[in-house]
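Missing here: one protein chain of the complex. Every other protein chain is in place.
Up next, chain A:
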Amino acid sequence: MATESNGAPLGAPALQDGTKSAPAPSNTPAVATSQEKLTPAQLKAKAKAEKAARRAQVKEARAAAASALPTAQAGGTGADAKGNKGKGKQDGQPGPGKGGQVQAHQSSVSGRRPSMPAVEKDARSGIPECFSHVPMAKRIQTSQAHKDVHPAVLAVGQQMATFGLKDSISRLQATMLAFRKVIESYETPKGNSLSRHFVPHVLNPQIEYLTECRPMCFAMGNAIRLLKAKVNKFDINTPEDEAKEELLEWIDYLLHERIALAEFVIARNAAQSINEGDTILTYGWHRLVEKTLIRAKKSGKTFGVTIIDDPYERGGQELAKRLRQVGIEVLYSPNLGGLRPKVAAASNVFLGGEAIFANGSLNAPSGTADVAMAAMNAGTKVIVLCETINFDRERVSVDALTYNEIDPERNTADNFRLLFDNTHDKYITGVITEFESGGGNSPAQAILALLRKQEDPLIA
């Protein structure tokens, strides 16, 4: 295996040597004419190159055979990957049988599975050039997924690709529950230990598949990082059952502490900040904002809510109905028209988000930044509700084109839409997280500092 993966890079200079002495493109005549001048090292390199070429030919034949039966191909390479466990990248190597575009595509997905390149090309071909770096969710047929992907993860991936699971927390929740299933069904192969084997051979294929369905959200990234750290901490001699049990407990703990409890605390703290007679303005639908408003209403406060909706998502309409059901006065605006007078009339703006970056900027559904900016300019407080699991302390984002996604439904020049935008922290008065210290209403930077200090003592 090692020789093959080294073969191509070493073979290339050897071939160049051959062409230097004789410009003939084919290999064998060059070898014949310049044979006596070659040093043993060069000979060895040449032999390697020939070997690589032979292998490439074999591979070409195999690819040709497989392309005749495209469905069989997935199974074939799957078996291949099984044969050389952990050397899945081999398919990504330049092989003469496959075109350049296929290689480019495969290297981008680390060559794990030859999914239909033609279809994917089409999906991204309409994207305007200036947005061509932005990733996009895509549907992958379950039959084309890597065979190591657990069925539960397959289902989650499909739902993410189709935006059935949309916001960061529900994606995180589904992922963790699926990983729970993965851990439950995991059995350490003989001669391996869980702490060494689980992450690279079992967990990583799952993560890769999910990422391919839709770029991971930052909460998932955080949770997976913590999970991996947790696995790596196990002693190599830890009994498998004990380790599995501990991991399952850890996942339950994460779901409970960082999602359920966080939601409760944030809603309570945010609801407390609503005063009698306030007008709260919000954008679209966010779970935490809905929970907060309903909680404040149940605690007996009278206040009005202005909902600015995104006509492409229309989550605000559902929110309007649910708020109305608990008796909150709702003013609904279907788009950003007339935003200035509306934010000026509001006493508070509550926004939810996908992630908060290390520079304090908020990654949130497209349009959030516009509302925050308009509100800040009108002198209205902008309060962001966000769980700490959504905080990314490693990345910064100064504009919306750094970390974003393209709407898979609207990905051409005729009809283009980015899913998120980036709200600079100067447009945010405060962030309410589940942290009790800091008054619950601190600027993002303060919370980031707090996070850094704590470094998740309970979880990691």
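Basically, contacts are C-beta pairs under 8 Å (C-beta built on N, C-alpha and C of every residue); 3 or more make two chains touch, one makes a residue touch a chain; residues count from 1.
The working rule: contacts and distances are computed from a predicted model.
> For the chain that's not shown, choose its UniProt protein name out of "Vacuolar protein sorting-associated protein 16 homolog", "Isocitrate dehydrogenase [NAD] subunit 2, mitochondrial", "Translation initiation factor eIF2B subunit beta" or "phospholipid:diacylglycerol acyltransferase".
Matching "Vacuolar protein sorting-associated protein 16 homolog", "Isocitrate dehydrogenase [NAD] subunit 2, mitochondrial", "Translation initiation factor eIF2B subunit beta" or "phospholipid:diacylglycerol acyltransferase" to the record, the invisible chain is "Translation initiation factor eIF2B subunit beta".
> With the full complex in mind, choose from A:352, A:367, A:408 or A:430 the residue touching the hidden chain.
Residue touching the absent chain, from the options given: A:367.
> One chain is left out of this view; which of A:151, A:239 or A:341 touches it in the full complex?
A:341
> Which one touches the absent chain: A:136, A:358 or A:418?
In the full complex, the listed residue that touches the missing chain is A:418.
> Name, in rising order, the residues on chain A that touch the hidden chain in the full complex.
128, 130, 309-312, 317, 320-321, 324-325, 329-341, 366-371, 373-374, 377, 399-401, 404, 407, 410, 413-418, 420-423
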